[in-house]
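Missing here: one protein chain of the complex. Every other protein chain is in place.
Presenting chain A:
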């Protein structure tokens, strides 16, 4: 297992945002957490990035306990995130944003670094066209590509994607999901959080359903996508 989450509890002040959740992310998989707004999906990812503090439980990455590790140590170990709402650095150019993704790396002048930039630009040709443009002047879809590309620049073993389809047109959503598949095929494990359950289940090997801070169902993506109660609750009835 690349990531093992065991009995995780996270609080916001006195409010329990996540209660005792446990799940695994197998190496090489696409694993998804789906659920409604406020179910605790984003909190889970922020906790995995080390932004939120853990109240109880443990997180292991590649067998190593990282429950209380600092965010920058996690990036160094190989966990990077594309956050909810993209959150590109709007005052910086596309290239500078990609450099920020690689902040923990010290090989900026190397060939490997340039190859990683080229790889991201090959995945997202739109970014290549806009490499010196300010990120704030780009469309939502382009910013989403930049946020994913930025996360890839850390050379992650596990990439955390928080709602990459949010606010995008259907055509763009399909494009983003096919790129997620490509990233996974290139060897990066993906933990995907989505409200767009239909797309997420289609893309995922394993899936977990979060409801008010707890995991209520787990299974194979295809299995849950075909399940009647899941269909009714998350997929808007029959599809």
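Assume a contact is a pair of C-beta atoms (placed from the backbone, for glycine too) under 8 Å apart; a residue touches a chain by one contact, two chains touch by 3 or more; residues count from 1.
One rule holds for everything that comes next: contacts and distances are computed from a predicted model.
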item	value
Chain left out of the displayed complex - its UniProt protein name, from "Imidazolonepropionase", "Outer membrane lipoprotein-sorting protein", "Pyruvate dehydrogenase complex E1 component subunit beta" or "Branched-chain amino acid ABC transporter permease"	"Branched-chain amino acid ABC transporter permease"
Residue among A:92, A:123, A:166 or A:198 that touches the chain left out of view	A:92
Residue among A:31, A:44, A:81 or A:144 touching the omitted chain	A:81
Hidden partner chain, touching residue among A:49, A:175, A:195 or A:212	A:49
Per the touch definition above, residue among A:36, A:56, A:100 or A:233 touching the missing chain	A:100
Footprint left on chain A by the chain that the document does not show	49, 51, 70-72, 75-76, 80-81, 83, 87, 89-93, 96, 99-101, 103-104, 108, 134, 136, 150, 154
